[in-house]
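Down below is the structure, laid out as structure tokens.
Missing here is one protein chain; the remaining ones are kept as they sit in the complex.
By letter and in written order, the chains are A, B and C; residue numbering begins at 1 in each of them.
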Amino acid sequence: MIWVQRDIFNVGDEMDKLTAGRTDIGAVVSFTGLVRDVNDGAAVTSLTLEHYPGMTERQLEKIEREAQARWDLQASLIIHRVGEMALGEPIVLVITASVHRQHAFEAASFLMDWLKTKAPFWKLEAGSDGKSDWVGARKSDIDAAKKWN
Amino acid sequence: MIWVQRDIFNVGDEMDKLTAGRTDIGAVVSFTGLVRDVNDGAAVTSLTLEHYPGMTERQLEKIEREAQARWDLQASLIIHRVGEMALGEPIVLVITASVHRQHAFEAASFLMDWLKTKAPFWKLEAGSDGKSDWVGARKSDIDAAKKWN
Amino acid sequence: MKILYFAWLKMKLGMAEENIDCSDEITDTDSLVRWMKTRGPAFEEVFSDLNVVRIAVNQEHAPTNTSLKNGDEVAFFPPVTGG
Partner (left out) sequence: MKILYFAWLKMKLGMAEENIDCSDEITDTDSLVRWMKTRGPAFEEVFSDLNVVRIAVNQEHAPTNTSLKNGDEVAFFPPVTGG
């Protein structure tokens, strides 16, 4: 399941919905990305996420299908917010559910690594100096994604 | 922070408490272990967790300290329930928070692998045949723990 | 052919979207980029360093030299930074 939305989400609620009434799931892993007050050493006051409507959903669905093909997942969820968000707010949520914890851990890590390098989102950071800057891609993210090739 | 308790917990509430008011955390990973209706091919109707009061807390604290020494964690939490629990209920929760997602993922995976092989808990499964059986240790858990040596 | 721009490309070009026609000159993504560079200083600047410009054709990441036809949706954007 994938959702691209402006609204904030609650991790516990999403996890409850994903596992409600199920007794076949042994392991649930979640990853939540939050808006930090510092990025690359510069103070951040808010974050705006731009995306490519249509392509975003298409790419997230492909990434989720790929995870389901590689690991035994009983359920999975990707939520990514767009628009403006305040410090400390969640940006992205990935949940994976499996019988085996190793599958859930690896699939969640994979989903984040691929999402970071393949899903068309762009971060615009507003700084304490009143200026806004587009965040640059990180080599560490590109390297992380490569390990799943 | 570690908690050994009979009461059920809510993952979202625990995550909210751990990150409340903080704007320095970029990545939060959670692992939740749930009571499954089948284990090693046999139907399970309920699960009872026995533990060694005193040693349990001592070992969990050691495991958490080890994770904090190995990775840059801004916060961490281990909750493990004891006593009887129904199908679908959570048994264990691990949460790790970091600036870097890789640290949060690895530390959460490590905490679970060490907890599974070092913390003195024992599972007693009640089956649909009315019999109860002590769960045996898994080679896959022992192998998983070894990779952190 | 629908052309979309995102993030700083959109800001520098002052435009999110436009329509252009395929021609003898524009048959694939390489020739489209070459043509783009001829459209004035803003375009020249935006397409000066292709290491920081990504291309998608019909909402899929496109390798260089992807062929184009009328009706295609082509997007130009920086390396992605979501998550």
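By our rule, contacts are C-beta pairs under 8 Å (C-beta built on N, C-alpha and C of every residue); 3 or more make two chains touch, one makes a residue touch a chain.
Given the structure is predicted, the values throughout are model-derived calculations rather than measurements.
Asks: Write out, one label after another, the shown chains that touch the chain missing from the document.
Replies: Contacts of the unshown chain, counting the full complex: B.
Asks: Which listed residue (B:36, B:103 or B:116) would be found touching the missing chain in the intact complex?
Replies: Only one of B:36, B:103 or B:116 touches the chain omitted from view, namely B:116.
Asks: Residue-wise, where is chain B in contact with the chain that is not depicted?
Replies: Given the touch definition above, chain B has residues 33, 49-52, 54-55, 58-59, 80, 91-92, 112, 115-124, 134-138, 141 touching the missing chain.
As a convention for this text, only the chains that are shown with their structure count from here on.
Asks: Which chain is most remote from chain C in terms of Cα centres?
Replies: Most remote chain from chain C, centroid-wise, comes out as B.
Asks: Measuring from the mean of all protein Cα atoms shown, which chain centre lies nearest?
Replies: That would be A.
Asks: Counting only Cα atoms for the centres, state how far chain A is from chain B in Å.
Replies: It comes to 23 Å between the two C-alpha centres.
Asks: Could you work out how far the Cα centre of chain B sits from that of chain C, in whole Å?
Replies: Measuring from centre to centre gives 49 Å for this pair.
Asks: Could you pull out the residues of chain C that touch at least 2 other chains?
Replies: None at all.
Asks: Multi-chain contacts in chain A: which residues touch at least two other chains?
Replies: 33, 112
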